[in-house]
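All remarks here apply to the structure that follows.
Only a single protein chain was left out; the remaining protein chains are all shown in position.
Per-chain numbering from 1; labels A, B and C assigned in written order.
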Amino acid sequence: MWVKALPLTLLAIAVGLIVCHLAVPKTRTWVWKVLAAQAVLMFLVQPYFALTWAPREVMMGDPYRIIYMHVPHMFMAFLALPLNVILSVWYLVVKKSWAVDALSEALAEVGVYLGGVGWLLGSIWAKPTWGVYFSPDPRLITAGIMVFLYLGYLTLRRLIEDPEKRATWSAVVSILAGADLVLTWFATKMFRSIHQLPSSPDTVDAQIVMPFRFSLVAFLCFMFVLVWHRYRLALALRKNEIAPPEAVGQTQVIA
Amino acid sequence: MNTLLLADELKPIFIGGGQMQGGWEFVWTAYAVAWAGIILYSLSLWLRVRGQRAKEGVK
Amino acid sequence: MNPPGLLKTTWIVFKKDMQIEWRTRARLNALLFFAVATLLLFYFAIGGDPGTMRKSAGGFLWLALFFSSVLSLSESFRLETENFALEALRLAPTSPRAVFLGKAAANSLLSWVLALALVPLTVAFFDVSIKEGVPRLVLALALGSTAIAAPGTVYSAIATNARARDVLLPLLMFPVLIPSLIASVSSTTLILGGDPMNQMGDWLLFLFLFNLVYWPVCFLVFPKVIEDD
Partner (left out) sequence: MPQFAFEIKDVSKRYGQHWALARLSYSLPAGKSLLLTGHNGSGKTTLLRMLATSTFPTFGTMTVLGRDTRQARDEIRPEVALLSHASFLYEDLSARQNLRLLASLMGIADAKKVCDELITRVHLNTRGDNPVREYSAGMRKRVAIARLLLKAPKLALLDEPFGELDPQGILEMEALIAELKAKGTSLVLATHLIEQGQRLTDERLHLQAGRVGEVT
């Protein structure tokens, strides 16, 4: 069935575009427009697959369709924010670079947005499924704390004017936050666990899996586009901040 | 982990035991929230990028 | 001149902080009263149900401690930046890592003493008994205190130099401390309420692990925070 191959094909296109961007700088002018168009198109088609094409789930009925929005949000946040931790380590240990700092800022903001919305969607889903909006489940708590940690990170960035200090300190905060995510996961796992086990695609109806994969690819494209534009914005702001002063008045007078 | 034993008491609560009926209002709410997020964040980013470009154009 | 090594320097910095605490005992008392007042507020907020009070005693003890340690941590760096005294230390020169170890140790000790002071009050207010023995409680309080101090010292060094530092410190610190709070509260509750299923060891081990992660990480990143680079 050709529809089954759709998500993978679209993923291949997205990855191809990114490779174009990285390998051939000349393509950068149009690559992001194409990727943005792909994301928009996929978003427009996504409700068809998620809401009508996919069948009702045997146990959970219709509300399970929320996961077609909830899980992609969460996955992308869990991609963006840990990437921010890695970049922060890179910034402190390997190389101080404005590009890395700008990319961290972009990832943090996009990650907080996706994580925050995804968390909200998760609690909307939890209500019909578990009967409550919130339960002390490891994934729920870790995700919530992650969003909070990076809200703090973004706040800190806004409160420091000096670009070097901002970059260094926010990298430190991100590293401590990264260590915290792992620990929170284990702490809450010890506390209790009632979350659904992630079902592996083999056991689930193919017609349920395809929209899920489709949504993931849609959000992946969307996130890449957002991060790219946010990164360019951060870099432009940084360039203004770090421009060296002009060389005038170089006369040296000794009385 | 002894604490995990406690988790058994708190297994998922499936309402009624059989197939769950209805619940579309939750789906609509979730989609509304997600779309609001997508549109609002994209819009805010677009405005900021445009503002920055305008500022650089002036220079 | 024979510059002291890392441990000796750490000891000097630690001693300096203790000296300051001792000379400003009034401030220390105020901190203690703040913690007690918080505990009292919780007592009144929860109402009179003895069962609920007993179950929540450990949690309230730690919350009171968390709130007062925000104050003591921000104070700990306020006095370093008041006259740029930290700059004199750095230029002496002092290893920034020793500064971290010294100050974090001082902050740990302070939280720990505060925690010990709060124990009798918790027992009295919330009508609990120390079922699993005092040594275990002392250990749990010590591990919880050091868990607050390591990231707390780094965040307080950052927050003290940013605008709106009083809001920023808890905003940054509390989410990071949540795992340690979960473990501290769980172990303390078990010590106070009895531990029929032998879970306390797991929680204490987790607290130890938290320290094991954060002390080295903070030790490594702290110089980046206080030294311009």
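The rule is short, and it goes like this: a contact is a pair of C-beta atoms (placed from the backbone, for glycine too) under 8 Å apart; a residue touches a chain by one contact, two chains touch by 3 or more.
Only a predicted model underlies this, so the values are computations on that prediction, with no experimental measurement involved.
Q: In the full assembly, spell out which visible chains the left-out chain is touching.
A: Taking every chain of the complex into account, the missing one touches A, C.
Q: With the full complex in mind, choose from C:I12, C:V138 or C:L220 the residue touching the hidden chain.
A: Missing-chain contact among the listed residues: C:I12.
Q: Mind listing the chain C residues that contact the chain we can't see here?
A: 1-4, 9, 12, 16, 19-20, 23-24, 79, 82-85, 87-94, 228-229
Q: Going by the touch rule given at the top, which residues of chain A touch the chain that is not shown?
A: 161-164, 241-242, 244-255
Assume only the chains that are shown with their structure count from here on.
Q: Chain with the smallest distance from its CA centroid to the overall CA centroid?
A: If we average C-alpha coordinates per chain, A lands closest to the whole-structure average.
Q: Cα centroid separation between chain A and chain B, in whole Å?
A: 13
Q: Quick check: how many Å separate the C-alpha centres of chain B and chain C?
A: Result: the chain centres lie 36 Å from each other.
Q: Report the inter-centroid distance (CA atoms only) between chain A and chain C in whole Å.
A: 33
Q: Give me the residue numbers in chain B that touch at least two other chains, ranges are fine.
A: Counting only residues that touch two or more other chains, chain B contributes 1, 3.
Q: Hunt down the residues of chain A that sit against at least two other chains at once, touch-wise.
A: 190-191
Q: Show which residues of chain A lie in contact with chain C when the two form their complex.
A: Against chain C, chain A makes touches at 92, 96, 141, 145, 148-149, 151-152, 155-156, 159-160, 164-165, 168-169, 171-173, 175-177, 179-180, 182-184, 186-188, 190-191.
Q: Would you mind writing out the residues of chain A in touch with chain B in their complex?
A: Residues in contact with chain B: 43, 47, 51, 56, 58-63, 65-66, 69-70, 73, 113, 117, 120-121, 124-125, 127-131, 135, 190-194, 196, 222, 226, 229-230, 232-233, 236-237.
Q: So in the complex, which bits of chain B are touching chain A?
A: Checking each residue of chain B against chain A gives 1, 3-4, 6-7, 10-15, 19-24, 26-27, 29-31, 33-34, 37-38, 41-42, 45-46, 48-49, 52, 56.
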